[in-house]
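Working notes, structure below.
Note that this complex is displayed minus one protein chain, with the remaining chains in position.
Now for chain A:
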Amino acid sequence: MAKSTSKDAQALFHSLRSAYASTPTNLKIIDLYVGFAVFTALIQVVYMAVVGSFPFNSFLSGLLSCIGTAVLAVCLRIQVNKENKEFKDLAPERAFADFVLCNLVLHLVIMNFLG
């Protein structure tokens, strides 16, 4: 039972890896950015678990800025990905401009909330 699960997991991992290798480079860069943001968020959570959550607004603003940029980057990836039929008439420049605007608003609010 365990052997079949591990074999399954290995097969899964291999097929995922091979399928992912075929994605275009710009999407891979966005994925890297998302991964970095989530990783930073995890570090902040671990730090909060160690030293406590005071002041809470600072913790929340740091965490939410990471999660916020991750979410916005995923939205950008969705809009820029050529395989998505419903976004095919959206210019990638427009998608990027929206992304920048939303990030601007996000970080302005974060700076106000940081305390």
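One rule holds for everything that comes next: contacts are C-beta pairs under 8 Å (C-beta built on N, C-alpha and C of every residue); 3 or more make two chains touch, one makes a residue touch a chain; residues count from 1.
The criterion applied here is as follows: contacts and distances are computed from a predicted model.
Engineer: When one chain of this assembly is omitted, its UniProt record names it as which of these: "Pyruvate dehydrogenase E1 component subunit beta", "Dolichol-phosphate mannosyltransferase subunit 3", "dolichyl-diphosphooligosaccharide--protein glycotransferase" or "NADH-ubiquinone oxidoreductase chain 2"?
Structural biologist: According to UniProt, the chain not displayed is called "dolichyl-diphosphooligosaccharide--protein glycotransferase".
Engineer: Against the chain that's been left off, what residues of chain A make contact? List them.
Structural biologist: Per the touch rule, chain A residues meeting the hidden chain are 8, 11-12, 15-16, 19-20, 56-57, 60-61, 64, 67-68, 71-72, 74-76, 78-79, 83-84, 86-87, 90, 95, 98-99, 101-102, 105-106, 109-110, 112-113.
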